[in-house]
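Now for subunit A:
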Amino acid sequence: MKSLEELKRIKEQTLKAMDLRQAKNRGKVVVAMGTCGIAAGAKDTLMAVIEELEKANIHDVQVVQSGCMGLCDREPTIEVSMKDQPSVIYGDVDDANARRIVHEHVQGGQVVAELVIKRGNI
Partner candidate 1 sequence: METRMLNVKINGRDYQVPDGTTILRAAREYAKIDVPTLCYLEGISEEGACAICVVEIKGARNLQRACLTKVSEGMEVWTNTSRVREARKLNVELLLANHPKDCLTCERSQNCDLRELASELGVREVEFPRTRTEWLPVDNTSLSLVRDPNKCVLCRRCVNVCAKVQSVYAIDIMGRGSNSTVSTFLDEGLGNVECVNCGQCLLVCPTGAITERSEIPDVWKALGDPDKVVVVETAPAVRVAIGEEFGMPDGTQATGKMAAALRSLGFDEVFDTDFSADLTIMEEGFELIGRIKNGGVLPLITSCSPGWVKFAETFFPKVLDHVSTCKSPQQMFGTVTKTYWAEKMGIDPRKIVVVSVMPCTAKKFEKERPEMKTAFHYWQEKLGLKDEEAFKDVDCVLTTREAAKMIREAGIDFASLPDEDFDKPLGESTGAGVIFGATGGVMEAALRTAYEVMTKKSLAKLDFEDVRGLEGIKSADIDIDGTILKVAVANGLGNARVLMEQVQKGESPYHFIEIMCCPGGCLGGGGQPISDNPDIKKKRAEAIYREDAGKPIRKSHENPEIKKIYKDFLGEPNSEKAHHLLHTEYCDRSCE
Partner candidate 2 sequence: MIRNQLLICAGGACITSGEKSVKDVLVEELARNGIQDEVQIIETGCMGACDLGPIVVVYPEGTFYQKVNVQNAGLIVNEHLVKGRTVGGLLYTEPTSERKAQTSGDIPFYTRQVKRVLRNCGVIDPLSIEEYIARDGYFALGKALEMTPDEIIKTVQDSGLRGRGGAGFSTGIKWKATKDATGSPKYVVCNGDEGDPGAFMDRSVLEGDPHSVIEAMVIAGFAIGAATGYMYVRAEYPLAIERFEYAIGKAREYGFLGKNILNSGFDFDIEIRIGAGAFVCGEETALLRSIEGKRGTPSIKPPFPAQAGLWGKPTLINNVETYANIAPILINGADWFRSVGTSKSPGTKVFALVGKVQNTGLVEVPMGTTLRELVFDIGGGIRDGKKFKAAQTGGPSGGVITADYLDMPIDFDTVKEIGTIMGSGGLVILDEDNCMVDVAKFYLGFTVDESCGKCTPCREGTRQMYHIMERICDGKGQHSDIERLSKLANVIKDTSLCGLGQTAPNPVLSTIRFFEDEYRAHIEDKKCPAHVCKHLLTYSINPDKCVGCTACARQCLVHAITGEVKKIHVIDQSKCTKCGSCYEICRFSAIRKE
């Protein structure tokens, strides 16, 4: 270690690894992980969301899990709530849809209309 630049580089790199512990303000993606959700592949959905956010270098959106949202026939379901916008619940979110939602809604700000189950809080 010979310079502040190097120090900064380590800081940036490590911050990524510590990302999960940082407070995130821009938004939150909740993946329903009830038995129904898991049976329908919610875990793949969860990992897809995390992976896609990482690929897009988005670090201010939190991904958390919840239990069953009560919409068992449309599982996997996820809820995307971006700051200052009403939250949106999507159904039938498989791996591909999850990635699409990250791109279009989280990154692009456009709700993926055809997957929406409900807008606004449940």
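As a working rule, a residue touches a chain if its C-beta (ideal position, glycine included) is under 8 Å from a C-beta of that chain, and two chains touch if they have at least 3 such contacts; residues count from 1.
Regarding selection, all candidates are chains of the complex that A comes from, given by their letters.
The structure displayed is predicted, hence computed values, not measured ones.
Put simply, of 1 or 2, the chain that touches subunit A in this complex is 2.
The touching residues of subunit A, counted against candidate 2 in their complex, run 1-4, 7, 10-11, 13-15, 17-18, 20-21, 24, 31-35, 37-38, 46-47, 50-51, 54, 62-67.
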